[in-house]
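A single protein chain has been omitted; all remaining protein chains appear in their positions.
Up next, chain A:
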Amino acid sequence: MLFNSIDFAVFLPIVFILYWYFANNNLKLQNVLIVLASYIFYGWWDWRFLSLILFSTVVDYLIGIALEKEENTRKRKIFLWVSLAVNLGLLGFFKYYNFFLDNFISAFSFFGHPVQGRFLNIILPVGISFYTFQTLSYSIDVYRRKLEPTKNFIAFAAFVSFFPQLVAGPIERASHLLPQFYRKRKFKYDKAVDGMRQILWGLFKKVVIADNCAEFANQIFNNSQDYNGSTLVLGAIFFTFQIYGDFSGYSDIAIGTSRLFGFDLMQNFNFPYFSRDIAEFWRRWHISLSTWFRDYLYIPLGGSRGGTVMKVRNTFIIFIVSGFWHGANWTFIVWGLLNAIYFLPLLLTKNNRNHLDVVAKGKYLPSIKEFFLMGLTFCLTVLAWIFFRAENIGHAISYISKIFSSTIFSLPENHKEISLIFTLLTIVLFLFVEWIGRENKYAIENLALKMNSTFRYSMYCTIAILIILCSGSEQQFIYFQF
């Protein structure tokens, strides 16, 4: 079920009413309802893959209990490896089997030993990368004795399958989300209103910004050979806003929906395009994944504790793995590699933790230096996104080489097109609102709260009308495929 569909618009109020009116005083019933709702939500795509979620849930639940009882370190390690093997095995099979096979065949052929392999027609289960990482965090934390394993299967099943964030995150840690299923949840007016506001803003990002940008980005990327350099730049910028609007919009809707049910999810995006360097960008982009890799990969590898070589090695590993997590394609790996290269100078000069605060805090405008740094970071990010969006490495290289040709100085094609101008204007408006609200968790969290209700409602209605006008055919979220 898509958040931007009529189905979800019907589904959400029904679950909300059942949850607060019929299961209000019964925690167990509320959790059962969440599990049922989550399975319906997921099964809407393909009910067959519910078995994968259930299997993953049962395995990690049992391993959690076994890890608690077992004192023998070797046996505990075996339990952890079972969890890793099951979860990563499923992920590897569904997501990477054909990719590895293809590359093995190419590699053997390259060395003069042609081999044949059997490619499988595999459907990638939606959101598998997200819930796999979520359950893994549970097993690892229990293994590290940072978390008490749960004996409440329903609560654990609800934690694994919690529908707002099941298919595209934020990837929650068990230590943060699981305890919320043990506590009695009471309806809080302010929290619910805030949740609705965040849903509205998330829908705006997805439907108005991302889907409009997608139309141009797809057209330009799919026919890049027909366009001049400046149009290709525009295409890359459109994709930059498409992916941000799409993914952060999803996160906003997920967080807002969770708040309607009394839950708090972690912030996943923190105005990344206002970053002053790449390190700051990665502290603000897909935070739940970055911190996951930090806690479960970077730190176990030694983090930044060792010498320079180790730091550099770990940085490259983390970025490349992060790229590979997005999909079985070399383009994602190069995207990760490129970000590691961007990050390297900051790491080597120990400037990777320079910008921990909000840019131009308390000011209307940034300084010239801040503006320049933000612009530079944005340009680097746009360049990296070309690899992320391209069909293959060759496509990305030809796209970039055409950008850096003399045609970059010509006017973009169809620049007088009204829909193009409209999309550019919505991006400008969007950036303006994001800039004003950059000190909050999401842009309109406090915007207009101090104004009178007429102004506030006018703003919400304008956003809602824009969403209605721009919606039309339901567009998939990009991150579902990851």
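Here, a residue touches a chain if its C-beta (ideal position, glycine included) is under 8 Å from a C-beta of that chain, and two chains touch if they have at least 3 such contacts; residues count from 1.
The rule we apply is simple: contacts and distances are computed from a predicted model.
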(request) Select, from "SGNH/GDSL hydrolase family protein", "PTS mannose/fructose/sorbose transporter subunit IIB", "ABC-2 type transport system ATP-binding protein" or "PTS EIIA type-4 domain-containing protein", the UniProt-recorded name of the complex's unshown chain. (result) "SGNH/GDSL hydrolase family protein"
(request) Taking the full complex into account, find the residue in A:Leu120, A:Leu411 or A:Leu469 that is in contact with the omitted chain. (result) A:Leu469
(request) May I ask which residue of A:Val82, A:Ala192 or A:Leu447 touches the chain that does not appear here? (result) A:Ala192
(request) Can you list, in ascending order, the chain A residues touching the missing chain? (result) 6, 20, 187, 189, 192-193, 196, 215, 418-419, 457, 460-461, 464-465, 468-473
